[in-house]
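Here's the structure, in C-alpha coordinates; my notes come after.
All protein chains but one are shown in place.
Let's turn to chain A:
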(Lines give C-alpha, C1' and ligand atoms only; values in the text may rest on other atoms or scores of the structure.)
Protein backbone atom coordinates (compact mmCIF):
# COMPACT_ATOMS: atom_id res chain seq x y z
CA UNK A 1 0.00 0.00 0.00
CA UNK A 2 1.75 3.14 -1.27
CA UNK A 3 -0.73 5.48 0.42
CA UNK A 4 -0.99 4.79 4.14
CA UNK A 5 -2.72 7.76 5.70
CA UNK A 6 -6.15 9.23 4.94
CA UNK A 7 -4.37 12.59 4.87
CA UNK A 8 -2.52 11.46 1.75
CA UNK A 9 -5.97 11.50 0.14
CA UNK A 10 -7.70 14.40 1.93
CA UNK A 11 -4.64 16.62 1.83
CA UNK A 12 -2.13 18.08 1.64
CA UNK A 13 -3.19 21.63 2.35
CA UNK A 14 -1.27 23.40 -0.35
CA UNK A 15 -0.81 26.34 -2.66
CA UNK A 16 -2.40 25.53 -6.04
CA UNK A 17 -2.60 24.58 -8.78
CA UNK A 18 -1.34 20.97 -8.88
CA UNK A 19 -0.74 18.43 -6.14
CA UNK A 20 1.75 16.45 -8.18
CA UNK A 21 3.37 19.38 -10.00
CA UNK A 22 3.30 21.98 -7.23
CA UNK A 23 2.96 20.31 -3.79
CA UNK A 24 4.97 17.21 -4.78
CA UNK A 25 7.63 19.43 -6.35
CA UNK A 26 7.90 21.53 -3.19
CA UNK A 27 8.34 18.36 -1.14
CA UNK A 28 11.10 17.03 -3.42
CA UNK A 29 12.92 20.35 -3.07
CA UNK A 30 12.52 20.31 0.69
CA UNK A 31 13.79 16.73 1.06
CA UNK A 32 16.83 17.74 -1.03
CA UNK A 33 17.49 20.63 1.35
CA UNK A 34 17.00 18.37 4.39
CA UNK A 35 19.49 15.87 3.01
CA UNK A 36 21.97 18.60 2.15
CA UNK A 37 21.58 19.79 5.71
CA UNK A 38 21.80 23.51 4.96
CA UNK A 39 20.87 26.22 2.50
CA UNK A 40 22.58 25.53 -0.85
CA UNK A 41 24.00 28.48 -2.80
CA UNK A 42 23.36 27.04 -6.23
CA UNK A 43 20.93 24.58 -7.79
CA UNK A 44 20.64 22.92 -11.20
CA UNK A 45 17.26 21.33 -11.67
CA UNK A 46 16.66 18.88 -14.49
CA UNK A 47 13.00 18.21 -15.27
CA UNK A 48 11.72 15.13 -17.09
CA UNK A 49 8.43 13.93 -18.60
CA UNK A 50 5.35 15.87 -17.60
CA UNK A 51 7.46 18.05 -15.28
CA UNK A 52 9.49 19.18 -18.29
CA UNK A 53 6.41 19.71 -20.46
CA UNK A 54 4.29 21.71 -18.05
CA UNK A 55 6.43 23.07 -15.23
CA UNK A 56 5.92 26.76 -15.94
CA UNK A 57 2.14 26.66 -15.81
CA UNK A 58 2.06 24.60 -12.64
CA UNK A 59 4.58 26.63 -10.72
CA UNK A 60 6.72 23.47 -10.45
CA UNK A 61 9.80 25.67 -10.72
CA UNK A 62 8.86 28.09 -7.94
CA UNK A 63 7.65 25.16 -5.80
CA UNK A 64 11.01 23.33 -6.06
CA UNK A 65 12.87 26.53 -5.20
CA UNK A 66 10.41 27.08 -2.33
CA UNK A 67 11.23 23.59 -1.08
CA UNK A 68 14.96 24.34 -1.32
CA UNK A 69 14.24 27.39 0.86
CA UNK A 70 12.57 25.04 3.39
CA UNK A 71 8.98 26.10 2.61
CA UNK A 72 6.14 23.66 3.25
CA UNK A 73 3.45 22.90 0.62
CA UNK A 74 1.04 25.42 2.14
CA UNK A 75 3.56 28.21 2.65
CA UNK A 76 2.28 31.26 0.77
CA UNK A 77 5.89 32.37 0.27
CA UNK A 78 6.09 29.70 -2.50
CA UNK A 79 4.59 32.37 -4.76
CA UNK A 80 7.62 34.64 -4.21
CA UNK A 81 10.23 31.85 -4.04
CA UNK A 82 12.28 33.18 -6.98
CA UNK A 83 12.68 36.61 -5.36
CA UNK A 84 13.28 35.01 -1.96
CA UNK A 85 16.00 32.78 -3.46
CA UNK A 86 17.84 35.83 -4.75
CA UNK A 87 17.72 37.40 -1.29
CA UNK A 88 18.92 34.14 0.27
CA UNK A 89 21.86 33.96 -2.13
CA UNK A 90 20.62 30.91 -4.03
CA UNK A 91 21.19 30.93 -7.79
CA UNK A 92 19.36 28.36 -9.86
CA UNK A 93 18.82 27.03 -13.34
CA UNK A 94 16.04 24.85 -14.79
CA UNK A 95 16.88 22.40 -17.53
CA UNK A 96 13.94 20.65 -19.26
CA UNK A 97 15.13 17.24 -20.50
CA UNK A 98 13.74 15.07 -23.27
CA UNK A 99 15.09 11.75 -21.95
CA UNK A 100 12.45 9.18 -21.05
CA UNK A 101 12.15 8.31 -17.35
CA UNK A 102 10.27 5.54 -15.58
CA UNK A 103 7.82 7.99 -13.97
CA UNK A 104 6.23 10.91 -15.84
CA UNK A 105 6.94 13.44 -13.04
CA UNK A 106 10.67 13.25 -12.38
CA UNK A 107 13.17 15.86 -11.21
CA UNK A 108 16.93 15.62 -10.72
CA UNK A 109 18.12 18.25 -8.31
CA UNK A 110 21.83 19.01 -8.12
CA UNK A 111 22.71 21.44 -5.34
CA UNK A 112 25.86 22.70 -3.71
CA UNK A 113 27.51 25.48 -1.76
CA UNK A 114 31.15 25.60 -2.84
CA UNK A 115 32.21 22.97 -0.31
CA UNK A 116 29.79 20.17 -0.99
CA UNK A 117 27.63 18.96 -3.83
CA UNK A 118 24.65 16.63 -3.82
CA UNK A 119 22.45 15.08 -6.47
CA UNK A 120 18.97 13.69 -5.88
CA UNK A 121 16.24 12.25 -8.09
CA UNK A 122 12.65 12.58 -6.92
CA UNK A 123 9.37 11.49 -8.43
CA UNK A 124 5.94 12.92 -7.71
CA UNK A 125 3.53 10.00 -7.63
CA UNK A 126 0.23 11.88 -7.27
CA UNK A 127 -1.76 13.68 -4.62
CA UNK A 128 1.38 15.42 -3.34
CA UNK A 129 3.13 12.20 -2.42
CA UNK A 130 6.72 11.75 -3.51
CA UNK A 131 9.48 9.18 -3.60
CA UNK A 132 13.22 9.75 -3.73
CA UNK A 133 14.70 7.25 -6.16
CA UNK A 134 18.37 8.19 -6.29
CA UNK A 135 20.85 10.00 -4.10
CA UNK A 136 24.40 10.78 -5.26
CA UNK A 137 24.15 7.95 -7.76
CA UNK A 138 22.82 5.45 -5.22
CA UNK A 139 19.47 3.98 -6.21
CA UNK A 140 17.00 3.96 -3.31
CA UNK A 141 13.34 4.17 -2.48
CA UNK A 142 12.39 6.76 0.11
CA UNK A 143 8.82 7.87 0.58
CA UNK A 144 9.50 11.23 2.24
CA UNK A 145 6.38 10.64 4.36
CA UNK A 146 7.81 8.64 7.23
CA UNK A 147 10.54 10.11 9.34
CA UNK A 148 13.85 8.83 8.03
CA UNK A 149 17.56 9.02 8.64
CA UNK A 150 20.35 8.76 6.16
CA UNK A 151 23.70 7.34 7.15
CA UNK A 152 26.78 7.59 4.94
CA UNK A 153 29.44 5.12 6.05
CA UNK A 154 32.49 3.12 5.07
CA UNK A 155 31.61 -0.30 3.69
CA UNK A 156 32.84 -2.31 6.70
CA UNK A 157 31.29 -5.22 8.53
CA UNK A 158 29.32 -4.36 11.65
CA UNK A 159 28.28 -0.85 10.58
CA UNK A 160 24.66 -1.75 9.87
CA UNK A 161 24.34 -3.81 13.06
CA UNK A 162 25.75 -0.96 15.15
CA UNK A 163 23.25 1.55 13.77
CA UNK A 164 20.33 -0.89 14.18
CA UNK A 165 21.41 -1.63 17.76
CA UNK A 166 21.53 2.05 18.58
CA UNK A 167 18.00 2.57 17.26
CA UNK A 168 16.79 -0.50 19.15
CA UNK A 169 18.26 0.88 22.36
CA UNK A 170 15.93 3.89 22.08
CA UNK A 171 12.98 1.70 21.10
CA UNK A 172 12.82 3.16 17.58
CA UNK A 173 11.16 0.81 15.14
CA UNK A 174 12.50 0.55 11.58
CA UNK A 175 9.72 0.63 8.98
CA UNK A 176 11.87 0.28 5.90
CA UNK A 177 15.60 0.09 5.31
CA UNK A 178 17.83 0.14 2.29
CA UNK A 179 21.54 -0.36 2.08
CA UNK A 180 23.65 0.26 -0.98
CA UNK A 181 27.26 0.88 -1.90
CA UNK A 182 29.21 2.05 -4.90
CA UNK A 183 31.97 -0.51 -4.73
CA UNK A 184 32.91 -3.20 -2.26
CA UNK A 185 34.86 -1.69 0.63
CA UNK A 186 34.11 1.85 -0.51
CA UNK A 187 31.48 4.41 0.51
CA UNK A 188 28.06 3.02 1.40
CA UNK A 189 24.68 4.42 2.32
CA UNK A 190 21.88 3.39 4.68
CA UNK A 191 18.40 4.84 4.35
CA UNK A 192 16.27 3.99 7.36
CA UNK A 193 12.60 4.91 7.58
CA UNK A 194 11.45 4.91 11.17
CA UNK A 195 8.07 5.07 12.93
CA UNK A 196 9.19 7.66 15.49
CA UNK A 197 11.16 10.83 15.09
CA UNK A 198 14.84 10.40 15.88
CA UNK A 199 16.07 12.94 18.38
CA UNK A 200 19.32 14.84 17.85
CA UNK A 201 21.25 13.12 20.63
CA UNK A 202 20.53 9.73 19.01
CA UNK A 203 21.82 11.04 15.68
CA UNK A 204 24.97 12.20 17.42
CA UNK A 205 25.40 8.80 19.02
CA UNK A 206 25.07 7.11 15.62
CA UNK A 207 27.50 9.62 14.11
CA UNK A 208 30.10 8.67 16.72
CA UNK A 209 29.98 4.97 15.84
CA UNK A 210 33.01 3.51 14.00
CA UNK A 211 33.22 4.11 10.20
CA UNK A 212 30.19 6.42 10.08
CA UNK A 213 30.83 9.49 7.91
CA UNK A 214 27.58 11.46 8.01
CA UNK A 215 24.14 11.19 9.61
CA UNK A 216 21.20 13.27 8.44
CA UNK A 217 17.61 13.34 9.62
CA UNK A 218 14.88 13.79 7.05
CA UNK A 219 11.89 15.63 8.50
CA UNK A 220 8.64 13.73 8.90
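The rule we apply is simple: a residue touches a chain if its C-beta (ideal position, glycine included) is under 8 Å from a C-beta of that chain, and two chains touch if they have at least 3 such contacts; residues count from 1.
Here is the rule we use: contacts and distances are computed from a predicted model.
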Among "ABC transporter permease", "NADH dehydrogenase (Ubiquinone) 30 kDa subunit", "L-serine dehydratase" or "2-oxoglutarate oxidoreductase", UniProt-listed name of the chain not shown: "L-serine dehydratase"
Among A:14, A:64 or A:151, which residue is in touch with the absent chain? A:14
Candidates A:23, A:85 or A:172 - the one touching the absent chain: A:23
Absent-chain interface as seen on chain A, which is shown: 1-23, 49-50, 53-54, 56-59, 74, 76, 78-79, 104-105, 125-128, 195
